[in-house]
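All protein chains but one are shown at their positions in the complex.
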Amino acid sequence: MEQSVPVVELKGITKRFPGIVANDDISLELRKGEIHALLGENGAGKSTLMSILFGLYQPDEGEIRVNGKQVKIDGAGKAIELGIGMVHQHFKLVQPFTVAENIVLGVEPVRGLSIHLKQANERVRELSARYGLKVDPLVKVEDITVGMQQRVEILKTLYRGAEILIFDEPTAVLTVQEIQELMQILRQLAGEGKSIILITHKLKEIMEVSDRVTIIRRGKVVGSVRTAETNESQLAEMMVGRRVSFQLEKEKREPGPVVLEVEGLTVAGGERGTHAVDEVSLTIRAGEILGLAGVDGNGQHELVEALTGLRPALSGKIALNGTDITRLPTRARIEAGISSIPEDRQKHGLVLDFTLSENMILGTSERNRFFPGGFLNEKEIDTYAKKLVEEFDVRSAGVQSRARSLSGGNQQKAIIARELERHPQLLVAVQPTRGLDIGAIEFVHERLMQARSEGKAILLISYELDELYKLSDRIQVISGGRIMGEVNPELDEDDDKIGLMMAGQASKDQGGGAA
Amino acid sequence: GKKANNEGASSPSASASPSESAAPSEPASPSASEPASPSAGGTKKVGMVTDLGGVHDKSFNQQAWEALQKLEKDDGASVKYQESKKDSDYIPFLSNFVKDGYDLTWGIGFLFQEAATTVAKQNPNAKFALIDTSVDLPNVESVLFKENEGSFLVGVVAGLTTKSNKIGFVGGMKLPVIQKFEAGFKAGVAAVNPDAKVTVNYVGDFNKPDLGKLAAATMYDAGNDIIFIAAGGSGNGVFTEAKQRFKAGKKVWVIGVDKDQSLEFGNDVTLTSMMKKVDEAVYKVSKEVLNGQFQGGKTVELGLAEGGVGLPKDNPNVSAEILKKVDEYSQKIVSGDIKVPTAP
Amino acid sequence: MAMLADLINSTLVFSAALIFAALGGVFSERSGVFNIGLEGMMTGGAFAAAIGTYYMQDAGGEGASPWIGVLCGIAAGTLFALLHAYATVSVKADQTIVGVVINILALAITLYLVKFMFEGAGDTPLLDATFAKVAIPGLADIPFIGQALFNNYPTTYLAYVLVPLSAYLLFRTPFGLRLRAVGEHPGAADTVGINVTKYRYVGVLISGALAGLGGATIVLTTTSNFSHNTISGQGFIAIAALIFGRWNPYGVFGAAFFFGLAQALRNFITQFDFAAHIPNEFLYMLPYVLTLLVLAGVVGSVRGPSAAGQPYDPSKR
Partner (left out) sequence: MLLGGFDPIAAYGALIRKVFGTSYDIGETMLTITPILFTGLAVGFAFRAGVFNIGADGQYIIGMTAATFVGIKIHLPAFLHAPLAVLVGMLCGGLWGALCGYLKAYRGVHEVISAIMLNWIALYLSTFLLMKFLVAEGQQKTPNIDETASLSIGWLSKAMGGARMDWGIWIGLICVGLFYILLWRTKQGYDLRAVGFNADAARAAGINVKTTFIKTMMISGMFAGLGGVFSVLGVFHYQVASGASEGYGFDGIAVALLGGNHPVGILFGAILFGVLTYGSAGMNFDANVPTEIVRIVIGSIIFFVASHGIITKLLKPLLNRRAANKRKGASADGNAG
């Protein structure tokens, strides 16, 4: 990569939020045609910095230059005008709108006074063909997978003719295939002369695709290096400030008796009359982690909801320790020993406006302990919460602070603490490390392995094969609501077989597109 | 929201007002700024408390207030009113006047019975008068009306005027007082035109002109050519519908209530009105108090004989013939030859 | 058959005001702002329509005066909406509270003004120059349909126009797309450069204008004057119609029509002798019970615009 003019220069950017300096005198240069990675722990200030560049926040200090000219970006509109596009960490899509409507929103082609929908669809098709971003312009966003939504977000920026693209953790929710596709696309875009800032926690991706890396810790830049001149462990160390072990000790152990037995489970909810979960059978034994691989949107949600009692089974049977629980409500299943770490921690895992204490007893099976005689025992609850917080290193201003005020990683730790402390027979963990930084991931993985050692049965659902391989005793693949087969992570380390199983079905499914 | 209307509806047009509403902003009221003074030697003071309809209800509250204003002008009394906004206001408001040393306090409407009893017992030296309800205490005089008798007469007019032999009655709420109107009216129609059919529709609210209009539209569409209303504010809707039909070239009639409503709605559609002369009663009783002739403990009932109810003086839309019939029946009622029912 | 045509005809008179107000609600809530204040905005509109028409007819403008009244009504509704928008959008006050406040203020202010302007009277004088029914040449002669649909007040025809127009605006134009985006996901709209504040203001102002038009309609077709009880609950029924109609102009039309029909039906029934045997209160309940039954039985759960009710704060995640 030859030295060229910086398209974006951030100089001395400082942004304070009440009680915290999110960005502290940050400077950064983005060159034309470059992929510039931004690395940092949860809460380091990456999103904040990008929000400033995209005009969503105003910096307290510092200046921004685009193409050599100093600019004031006082809104997203201005950023778009300057050719900046951003794919946000949390997608900014209007769920009930179609893909095309989302893409053209704000710059709609018109005929007379009306939106020229046909033209919009056409343009979306063109763009999508050109960059290999497969989407159907006519379906509603609420009906498509996360991977597809991501493509819509990218198309949105391209449609607006962005030359500078910001990707805030684009791969956190993607499958292996999707990530590969995305890397491909990033390279293509850079090749076309577009400049890209990429935020990701995955060092492998950085090494693979970026030209340069800037590392941020606690709001400050700790270094900026050429990717070619560094390696994963150096990056990790710069980011966390200490050595990180990537190795996880998975002790060999004989699985115990069967804990969960699912037989021919069928659950409603698929598109066009199909079943979201179709005749699924699986067993998990004590002390065993069963990994479930698959592209998002292939029945994982529905399967989990059926297991936890949030969605009724059409047919089939679920047994826990030999007892049929198919018709039991959620409450009873919790009592019977099912814990779960939900995929969306803010929506299903926590009551953000409750205190940390209150969240720690959410769904507890020991109601009589915390509510003797139906009345709340605040002391007992606080003591309990404090113990958990300490044990699981949940960082907050105290157990009386609102869950909302915690960082994502700490929110996740709180949920894990709560669910594990319940001493479940079965733990259903969905994407337990989604969006977490390496340090936090390490922690979660250790805890899961520890639960396994304690003889708990764990169903681990993840879109990240690395994680599955690392943790699972067995991996099964789900596609189109059916179990396609099983791989042994010890013997069978090749992605191809599993990829085929995930994709073999996916090619039939118009929505998946992971072929 | 829905309007407060826990009211007596002791008169057909007892339009109730919402708790948010209607209060006197009567900067013109001369008594207003005067300090409270015991009336021992000087000006006599007469007060009144309205029911929820408020002083501008185009009905008995307004009539009573007009009477007091006349009293002020003609007889130099000092007068003042207070508008109730909820049922629980009656007692404190009556008490306000007592405490302020008023010589007479009026309670206007059916629902003052309890309140007046309580306050009159608490203040045996104060004087009270009531419209539409009666309390048997030595310091209270009560005035009642025989609405059924007046309604009978307009029934006669309707029975003789109708061409389609279909007549409507629109009531506010199906309450005994309003049913007195209905009963008298039906009896009057039946007396002169047994073939005519009276359709009854209680709209369920004294405050909903839109319902009144809808009711009227339905009746007129079905061929009724005269509607007698006893529905308070909802009656406005009936008049509106009639006027619009008149403008569109269709002849329909409304019979008004309480006051001569042709004065307000014009002669195009107002056939006649069933008047209830609250104003005269209030003036007369108040005057007696000024003259020191208060008849506490008495209940007067005003019917045709006493001139308390009846048709307006001028009825340009009613033929002389019919008016003659009306007179005949009036005499029969006064003489007792005809007993007008009070319930349908 | 003629009876049925009459029934539909009356229904449309009754429903027109509801349609306007509920349509207003559609715009406001689609932009993400609850509007419990429809009742108050209707009150403001009714008051201004009465006053405007009154002074216009005084000034000799008989023919034009109801239209002036309509304009005044729209203006007054918009004015209250401006207050609503300022508080909810700019200051981010709680939308429900502000709506309740608008209801309290509108009634108190209008009554106060009426008393002030008419020497203490509780209501405005009766208007001579109100709308009259107009038969649409040609269409009105079609048997049944003519009487049912095309022999009505100008405001009813306006409703015929505004419903598809609103639907067009909302679902076919860039304006509508953006407005709905703001109501569903203001963050998404903001990041594509749409001014959330502006669109919410517009949504709320349109709702005020339409609610004001609704209030004006009641005065100019039904009551002929303004008093404290001119608007008594219609704003709330409009909210019900808005939800019942699923925030969709055609749905709103259907819901308002259904409600009007239930009201008309209950009057219609009184024409028959058997009605005398039904306790009156049951007839009064009919429209409400019918609505409830239909909702409970047929319609099922509804989902409004996702972001409705929440002030948009870009710095809040």
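All chains are identified by letter, namely A, B and C, in their written order; residue positions are counted from 1 within each chain.
Convention: contacts are C-beta pairs under 8 Å (C-beta built on N, C-alpha and C of every residue); 3 or more make two chains touch, one makes a residue touch a chain.
All values derive from a computational prediction rather than experimental measurement.
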Checklist outcome for this item: Across the complex, visible chains touched by the hidden chain are A, B, C
Item to check | Residue among A:107, A:310 or A:500 that touches the chain left out of view | outcome: A:310
Checklist outcome for this item: Which of C:16, C:107 or C:231 touches the missing chain? It is C:107
Checklist entry - Per the definition of touch given earlier, which of A:123, A:345 or A:452 contacts the omitted chain? => result A:345
Item to check | Per the touch definition above, residue among A:23, A:149, A:177 or A:396 touching the missing chain | outcome: A:396
Next on the checklist: To test your reading of the contact rule: which positions on chain A touch the chain that is missing from view?
Outcome noted: 16-20, 22, 42-43, 308-310, 329-334, 340, 342, 345-354, 358, 362-363, 367, 371, 374-376, 395-397, 401, 404-412, 435
Checklist entry - If you put the missing chain back, which residues of chain C would it touch? => result 87, 90-94, 96-98, 100-101, 103-105, 107-109, 111-112, 115, 232, 236-237, 239-240, 243-244, 279-282, 284-285, 288-289, 291-292, 295-297, 299-302, 317
Checklist outcome for this item: Those residues of chain B that touch the unshown chain are 1-10, 16, 18-27, 29, 32-33, 82-83, 85-89, 91-93, 95-96, 100, 110-111, 114, 122, 172-177, 204-207, 342-343
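Basically, only the chains that are shown with their structure count from here on.
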Checklist entry - How big is the gap, in whole Å, between where the Cα atoms of chain B centre and where those of chain C centre? => result 34
Checklist entry - If you average the Cα atoms of chain A and of chain C to get two centres, how far apart are those centres in Å? => result 45
Next on the checklist: Touching at least two other chains at once: which residues of chain C meet that condition?
Outcome noted: none
Next on the checklist: For chain A, give me the residues that contact two or more of the other chains.
Outcome noted: none
Item to check | Touching residues (chain side chain A, partner chain C) in the complex | outcome: 54, 56-57, 75-81, 86, 88, 90, 92-97, 101-102, 105-108, 110, 113-115, 156, 160
Item to check | Residues of chain B that touch chain C when the two form their complex | outcome: 1-3, 15, 17-18, 20-22, 24-28, 54-57, 174, 199-205, 207-211, 213-215, 217-219, 221-222, 233, 236-237, 239-240, 243-244, 247-248, 264-265
Checklist outcome for this item: Within the complex, chain B is touched by chain C residues 3, 6-7, 9-10, 13-14, 17, 39, 103-104, 107-108, 111-112, 115-116, 119-123, 126, 130, 132-133, 218, 221-225, 227-230, 232-234, 236, 263-264, 267-268, 270-271, 276, 280-281, 283-284
